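Removed: one protein chain of the complex. Kept in place: all other protein chains.
What follows is subunit A.
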Amino acid sequence: MGGEAEGGERRLGRVLSFGIPDTALGLVMGYVEDPWDRDAISLVCRHWCRVDALSRKHVTVAMAYSTTPERLFRRFPCLESLKLKAKPRAAMFNLISEDWGGSASPWIRQLSATFHFLKKLHLRRMIVCNDDINILVRAKAHMLVALKLDRCSGFSTASIALIARSCRKLETLFLEESTIDEKENDEWISELATSNSVLETLNFFLTDLRASPEYLNLLVRNCQRLKTLKISECFMPDLVSLFRTAQTVQEFAGGSFEEQGQSVASRNYENYYFPPSLHRLSLLYMGTNEMQILFPYAAALKKLDLQFTFLSTEEHCQIVQRCPNLETLEVRDVIGDRGLQVVAQTCKKLQRLRVERGDDDQGGLEDEQGRISQVGLMAIAQGCPELTYWAIHVSDITNAALEAVGTCSRNLNDFRLVLLDREAHITEMPLDNGVRALLRGCTKLRRFAFYVRPGALSDVGLGYIGEFSKSIRYMLLGNVGESDNGIIQLSKGCPSLQKLELRGCFFSEHALAMAALELKSLRYLWVQGFRSSPTGTDLMAMVRPFWNIEYIVPDQDEPCPEHQKQILAYYSLAGRRTDCPPSVTPLYPTF
């Protein structure tokens, strides 16, 4: 760049900044935290892009392969907090093989050598090995305030111990749902207890890690600021003294009501003590005899997670009717329509509701009343107007129910519906009109999932989705459409759609390629279940610069319906992946 051109740019920059010096500009930008707003700011001119980059505190890289660690550092050298995600979301549903990729090594190496202001690191669905943690700790232990290894794998408890004793400023240690080796060794908890006194969040919920009550007690005694404690399985009666000590704990998850090899029926939980500060709870394997543990505290509860309990429909009703202050409720569909009606009557402040899929076993392991239909859906829509996040698995549905959501649930920014395979006959199909009403009513919707069955959403319905999803950035569609026309119609709309996941729709390669090219904002596409073209060339119609295309072939040794081939495509400045396993073929770029 010539001096003149540079001078011209600087002049332009200054004009656009109204003569405000960079320092001031950076400070003003510092008040803008929303990443979308920051993105807009950075596009004004090169000068503003630079000022934004230098003042940006946090970046989320939604797809780790979309850029390189070096590029990220070049743009955001002053970053204090980084979140990286790698494996497709489908990995949480056992659809991605362990060796697909997502190694954190290149990132951690870069972070450790540079990123001199980094205090917080969040890795989600990545592979982190012990060496990586060694390197990270050696470079950043004195600075690390938050470390989240979220649904990661590849490391052992020895590494956690290393983190525990080296990172004395650590306020957040998050390991939820990670797969960790040497799970029997819980020395790391003792290390944490003795090395750290500022810990506020410790989360190893849904891991297999052993956690002895003695070490947990030690931890709680030494870490007086502990607010969130989410552990693995630990017998509740053994935690009595823990709760007596932990007077600042607001959120607790884990525990267990299972005693090894003995009957639990004789215990009495009526007077189990929880600190008054505690108002978010998730207790594992809680059954009929144990649910009384909640009753004295139910009225104060803001969050309740019953997904991992052994309760019936009736018992869900009994608990929920005592919880008028709930803001977050997570259950399985055993709660039934009846339970949801109780929720609708009682939980007027509800903001987040998740109704997960229970057991399908026809032998009746789940409560026979444990089915959700349009009745429960409508009840919640009408009873809980504050909902912002709502994920639900239903066994039956009507258009009217979806219309009710559109009319009443105006605050929804995230709505996900799955229509299960349980009933042979669905009351009303197709659901085109209901979906249209829902999308027209829920104008704040940013994330939307609609996973149904053949016939539940026609091509016209897909057209409605395209037409009425102005702000939606993420969409998961399952078993929708009748023909390629459907996805073509959808792709003419959805102006904000950045991430699209399709499963079981079986559009042709050609249609997928056309849709990918048409969707204005698309930067990430995942497909499982598509019709192959005769020569394999149809998919290549979507070849374009910076658009990485991966073809994922199932594991041949274990053929399984869920391991059908997949397409993964995403914008990338990093070029072709160099770490593909045999099951992943990068189709583009070719070198």
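Criterion: contacts are C-beta pairs under 8 Å (C-beta built on N, C-alpha and C of every residue); 3 or more make two chains touch, one makes a residue touch a chain; residues count from 1.
The rule we apply is simple: contacts and distances are computed from a predicted model.
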**Message:** Can you match the unshown chain of the complex to its UniProt protein name from these: "Autophagy-related protein 13", "Protein TIFY", "Archease domain-containing protein" or "hydroxymethylglutaryl-CoA lyase"?
**Reply:** "Protein TIFY"
**Message:** Touching the hidden chain in the complete assembly: which of A:Leu350, A:Val418, A:Leu457 or A:Cys494 does that?
**Reply:** A:Val418
**Request:** Would you mind spotting which of A:Ser81, A:Ser156, A:Gln307 or A:Asn325 touches the chain that isn't drawn?
**Result:** A:Gln307
**Prompt:** Looking at A:Leu54, A:Cys78 or A:Val553, which makes contact with the chain not pictured?
**Reply:** A:Val553
**Message:** I need the residue numbers on subunit A that touch the omitted chain, in ascending order.
**Reply:** 90, 92-95, 177, 206, 258, 263, 265-266, 285, 287-289, 307-308, 310-312, 332, 334, 356-359, 361, 363-368, 370, 418, 420-421, 451, 453-454, 478-479, 482-485, 488, 503-504, 506, 508, 510-511, 513-514, 517, 528-529, 531-532, 534-537, 539-541, 543-545, 549, 551, 553-554, 556, 561-562, 564-565, 580, 582, 585-591
